[in-house]
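Reading through the structure tokens given below for one structure.
Here is chain A:
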Amino acid sequence: MFRWIFISTLLLAGQAVFPANTLRVCKSCPANSIREAIRLASPCDTIFVESGTYKEGNILIDKELTLIGRGQPVLDGEGKTEIVTIASNHVHFEGFVIKNVGTSYSQDRAGIRVKEATEFYVKGNRVENAFFGIYLQKSKNGIIEGNEVVGEAKDEVSSGNAIHLWYCDNVLIINNKTIGHRDGIYLEFVNFSTVQGNYSERNVRYGLHFMFSNDDIYRGNTFHDNGAGVAVMYSKRIGMFSNHFEENWGPAAYGLLLKEIHDGQIEGNTFQENTVGIFAETSNRIVYTKNQFIQNGWALKISGGCQQNNLTANNFIGNSFDLAVHSAGTDNKFDGNFWSDYAGYDLDKNGIGDVPHRPMKLFSYVVSKTPESLVLLRSLFVDILNFSEKVSPIFTPENVVDNQPLLAEST
Partner candidate 1 sequence: MPHDTFLIEEMISIHHLHKAFGKNHVLNGVDLTFDQPGIVAVLGPNGSGKTTIIKSILGMVLPDEGIIKVQGEDIKGKWLYRNQIAYLPQIARFPENLTVAELLRMVKDLNTGTAHDSELIEHFGLHDFLDKRLGNLSGGTRQKVNLVLTFMYDSPIIILDEPTAGLDPISLVRLKELINQQRMKGKTILITTHVMGLVEELADEVVFLLEGHIHFRGSLQLLKSQTGEGNVEKAIASLLERRDS
Partner candidate 2 sequence: MLKILKYSFYDLIRSRWTYSYGGFYLLFTLSLLWLSNDLSKVVISLMNVVLLLCPLIATMFGVMYYYNSREFTELLLAQPVRRTSIFLGQYLGVAGSLSASWIIGVGVPFALYGVFGSEQAGNFAMLLFVGVVLSFVFSAMAFFIALKNENRIKGFGLAILAWLFFAVIYDGLLLLSLSMLTEYPLEKFSLIASVMNPIDLSRILILLKLDVSALMGFTGAVFRKFLGTGLGMGVAFAVLLLWVVGPVMGIRRVAVKKDF
């Protein structure tokens, strides 16, 4: 938290130190184009852009300026260029509608690019029909807040990410909406950053995507109906708190995909009606706690090579399968969760079932071998199979067991 106060202070301080002027941009103003206004402005000036449509091609902001759109002025790139490029520190860019960035396969064109800058503040803009929406490269100590990036992506190849960060540090991405792109928010080599309160929907790949990024936090985001909700790959010490992962449906659709990540914390998230709630591959020392898994196809799939994970105080409610563990993993713990299909009893009334619970059903194993057998879900025969396996486990890993299953949902 402190670092955000620090940034804000810096931004304010930057404006306070220099004597600042204001400029207006409108059709009948002395400066009737944004380019012209930027050319005329001195560092620390504020440019107010009145409503209207501005077709100026690429607009380069290379001074420490504040640009504020009044009445949602439209910057139209006519499908030909990248539109706004911020290439200076201390830029505040707010209140614009940016549309029609051309798709290019040779360059990553963006609606708003922040290029090797610090202390930037991009707020309350709407980016429509862009290849990349907001693109941050080698920048740090900035805020991306309350923007809406809406596209009509059809496939991964012909679309870019809504908010894209590459080699960035200490960025706050907060309360944005990202819809219809490749990834909603993409972070590559991004450290010490926070992704909070964003909403991602209908992105063809991931709602949020971490690559080679460490020590980041995302919290309170909602991921709805994306190719997959969130993918965290090759990253360390990522905190994932209080997010919602909903209705991510499809053969490769996950609420959360973990791949080669270590030392993460997954706490207080809700996974509801996803084909797979969490799919974890080679992920170690992760704590899963206080999460809700509700009516997913598979609440949690743990693939080979996952070790020392600890799953506790989670609620598993009405999932088709609670748990699928592909290989016998070594020292993962599953104690102290609530499983809605736990059929044991609690004679000593301590709230903990007296009989251990085996959350991995035989049928879960069968389906992993023969996916088509899923049509037999909830059939009597499968119930009998599961029951006999429960009595004497043969196929399912013996150490996948909750020794202290809860009788009531953990709160």
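The working rule: a residue touches a chain if its C-beta (ideal position, glycine included) is under 8 Å from a C-beta of that chain, and two chains touch if they have at least 3 such contacts; residues count from 1.
The candidate set was assembled so that all candidates are chains of the complex that A comes from, given by their letters.
Here the structure is a predicted model, which means the values were calculated and not measured.
Novice: Would you mind flagging which of 1 or 2 touches chain A in the complex?
Specialist: Selected candidate, touching chain A: 2.
Novice: Please output the residues of chain A touching candidate 2 within their complex, sorted ascending.
Specialist: Residue list for chain A touching candidate 2: 247, 249-251, 253, 273-276, 295-298, 318, 320-321, 366, 369-382, 384-385.
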